[in-house]
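In what follows, a single structure is set out as structure tokens and then discussed.
One chain of protein is taken out of this complex; the other chains stay put.
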Amino acid sequence: MSYTDVEFMICQAARLLEDNKTVFVGWGMPQVVALLAERLYTPNITQVFEFGAIGPQSRTPFLRGTMGGPQNTYRSLQWCSMGLAFSYAQAGYIDYGMLGAAQIDKYGNINSTMIGDDYERPKVRFPGSGGGNEVASYCWKTIIVMNHEKRRFVERCDFVTSPGHVMDGKTREEYGLPKGTGPWRVITSKAMFDFDEETKVMRLIAVREGLSVDDVVNDMGFRPVIADDIKVLEPPTEEELRILRDEIDPYRLVIGK
Amino acid sequence: MSYTDVEFMICQAARLLEDNKTVFVGWGMPQVVALLAERLYTPNITQVFEFGAIGPQSRTPFLRGTMGGPQNTYRSLQWCSMGLAFSYAQAGYIDYGMLGAAQIDKYGNINSTMIGDDYERPKVRFPGSGGGNEVASYCWKTIIVMNHEKRRFVERCDFVTSPGHVMDGKTREEYGLPKGTGPWRVITSKAMFDFDEETKVMRLIAVREGLSVDDVVNDMGFRPVIADDIKVLEPPTEEELRILRDEIDPYRLVIGK
Amino acid sequence: MEILEKGDAEFYFMDPDDFREYVRDRKNRNWEDKLMDESEAVRKFVDDGDYLAYDFSSLTRGPQSLIREIIRQRKKHLWICAKFTLLESVLLAGAGCVDRIDVGFLGFGPYIARKVQNGEVKVYDWSNGSITYRLIAGAMGIPFIPARDLLGTDTFKKSGALAVEDPFTGKPVALMPALNPDVAIIHVQEADIYGNARVYGPTVATLETAMASKKVIISAERIVETIEFRKEPNMTIIPYYLVDAVVHAPFGAYPGGTQGYYEMDSEHYLMLSSIREEEDMQRYLEEYIYSVDSHEEFLEKRIGVRKLKELVRKAQILEGYR
Partner (left out) sequence: MEILEKGDAEFYFMDPDDFREYVRDRKNRNWEDKLMDESEAVRKFVDDGDYLAYDFSSLTRGPQSLIREIIRQRKKHLWICAKFTLLESVLLAGAGCVDRIDVGFLGFGPYIARKVQNGEVKVYDWSNGSITYRLIAGAMGIPFIPARDLLGTDTFKKSGALAVEDPFTGKPVALMPALNPDVAIIHVQEADIYGNARVYGPTVATLETAMASKKVIISAERIVETIEFRKEPNMTIIPYYLVDAVVHAPFGAYPGGTQGYYEMDSEHYLMLSSIREEEDMQRYLEEYIYSVDSHEEFLEKRIGVRKLKELVRKAQILEGYR
């Protein structure tokens, strides 16, 4: 069964979540990941939305326009303020977070702000942090999901929007970020990475079926650590694809066509 | 018509409140003051209770036990948290506050914590600040209501619980307290005081009917400034007493017997 | 408490003492009828050069009729607080109302991106969390809130935050300066004529924004009697003394939705969000905003009862919204 890159990444991410945990869910792809996980793997996961919805039983199909609306926040445990949602995260109550990235460096620093040398006159301007900086700062385990393109893996992000493990020679704890947090996994359209415990450098741990380590690494702007034992990422199952396509995102707003 | 000292003070305080303003209301006497003012002078005053009730239409008769209960918080505009109630005050939304005092000094510093030289082994221990420190720190105009006894008017309070205009030689603004706040009136069983604009020292502005300036000042542990024009405080009216006794506090829990 | 690092951006800040004085002298504790239409409210309470905050988003319970009125009155040189925003910043920038944007979330699309790339609008990067904390500090009447976001990023460097050594732990912590906007516009489901208001659903920063702002305009799907608030005081989010104007604005969040009332108009939203060229934007503004006099005329002549009825029909989930 064929599948899109996005479907591939969504399924990998959904399989990483744990049941009976909390997950900070942002706009778009993370919503679909959480919905898929909830249907198949983690029925008791508690979704947290920054605008103030805790533990909804979101309706499907996924509609982009319902962010914050009745479908998306259906039967939440709590509707609250953004300040409270971020406080849950800052106080340590949120286990998982999910983020996209326009650029990433080997320590997991993320750019979602701008491309170019001149902050005042960027070549390309993106929406900026949103709640992404808080996800990366506060959640215990942050999962980064992004297309695998060489230009996205850089030595130094043009702009570090959200913190990785080490920036400009200083660790995140030295900057004052909460202990024991930081990027945990990077899922791309070609591979999965974690971070070396000692050096905090991104480490390749698994590749997509049919790809070699070189296929992955040649498409990166820096060289990651390579784990001793490289696993193969199982492709999306029929069940995953059926639920994604038929139940969660029949309009293919996120999973693509 | 005869009346108690407490009835006298309640009526003086109630007449000081302005309509269409907010007032921070504490336990006991301030509640009765606010109720009397609401009935007779300031029908549109908004009471704020620290535990999180804004704008109740409190039921009478006053029952001491109903602090926070259904009678006291009846038909509030908002039930909220203590944090929010104090935030309204800190952000400048609360016009009036009312406080009692075991001791007061000439700058309006208040003691409601302890009597004695040794904080660790006080001669008499009181309940402490409660929300009194916040009332005195944040409200625009604080009214202090207390029995007129010589030992209560002291050169230096044994313990300054809530701030006056000047403490130990420094003004309240120098300590970082909000600009333009501070004790506004002191009502006792014998007189009324404000604070000299320049020196910030307590100033006698009115005396109870039948009393002389000396009667008042001789019963104080320090000498207040004496205003040029000393007014006479009108005694409680029949209407005030009727409402106090028949409607608000028929069990005489606050007004005394 | 040593200052360790300092963001280099200018930021909008008011000494809490000055905000307090404004609140004392200008915030109205009178019980008076504040009901007026969008035109009057914006004329009276939005000034050129104001720092403007709004709440929730283009998709849900955003104050869109007020945004359109600000554009219609061609307000200039606004500095906006673009937290969790999509189309508001795009429209305000497209209409030339905005010079500066605190981001938050800028709103997406190449149209607004180009305005930044060109230098037509200046952005200051924060994050949804740090801007929320700034509003919380403004609402609490304190000069800053310490928090542990922004640290170790370029976002920090381009913000107005400070990092200091926390005297209690000895570790670095960021200080987010209080934000007290000049004016806030907030859409709610229910308000009374005095400004008491409540929302159903996520409350975002509704209360903090209203408390922290000097001038507050509330638009409401329904105007209800004050007794409705007194009967369920736990649900009141904004007490009347925070509010300057109340606008009765049915479909006030259109093209977004309002929970319990109507769903968003996805077609209109898509049409708007796919605008790329200046010309198309100006055509949109002309057709939907400048060429109509009021929110009522906009609904009647540009959207139509049939469409509105359809959006109401789609909003079938009422649980929790009344």
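By written order: A, B and C. Residues from 1 in each chain.
The rule we apply is simple: contacts are C-beta pairs under 8 Å (C-beta built on N, C-alpha and C of every residue); 3 or more make two chains touch, one makes a residue touch a chain.
Just so it is clear, the model here is predicted, and its values are computed rather than measured.
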> For the unseen chain, which displayed partners does it touch in the full complex?
Replying inline: A, B, C
>> Among A:93, A:119 or A:222, exactly one should touch the missing chain; which is it?
In response: A:93
> Among B:20, B:44 or B:71, which residue is in contact with the omitted chain in the full complex?
Replying inline: B:71
>> Even though one chain is hidden, which residues of chain C still touch it in the full complex?
In response: 1-3, 13, 15-17, 140-148, 162, 164, 166-169, 171, 173, 175, 177-178, 200-201, 203, 231-235, 319-320
> Which parts of chain A are in contact with the chain that was left out?
Replying inline: 20-22, 44, 46, 53-55, 57, 73, 75-80, 84, 87-93, 95, 138, 140, 178-180
> Contacts of chain B with the missing chain: which residues?
Replying inline: 49-53, 63, 65-71, 73-76, 79-83, 86, 90, 109, 113, 119-134, 137-138, 157, 159-163, 167, 170, 172, 174-178
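The rule is short, and it goes like this: only the chains that are shown with their structure count from here on.
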> If each protein chain is taken as a node and each touching pair as an edge, is the resulting graph a line, ring, star, complete or other?
Replying inline: line
> Comparing centres built from CA atoms, which chain ends up most distant from chain A?
Replying inline: B
>> So the centre of each chain is just the mean of its C-alpha atoms; given that, what is the distance between chain A and chain C in Å?
In response: 28
> Cα centroid separation between chain A and chain B, in whole Å?
Replying inline: 56
> On chain C, where are the residues touching two or more other chains?
Replying inline: 207
> Can you list the chain B residues in contact with two or more other chains?
Replying inline: none
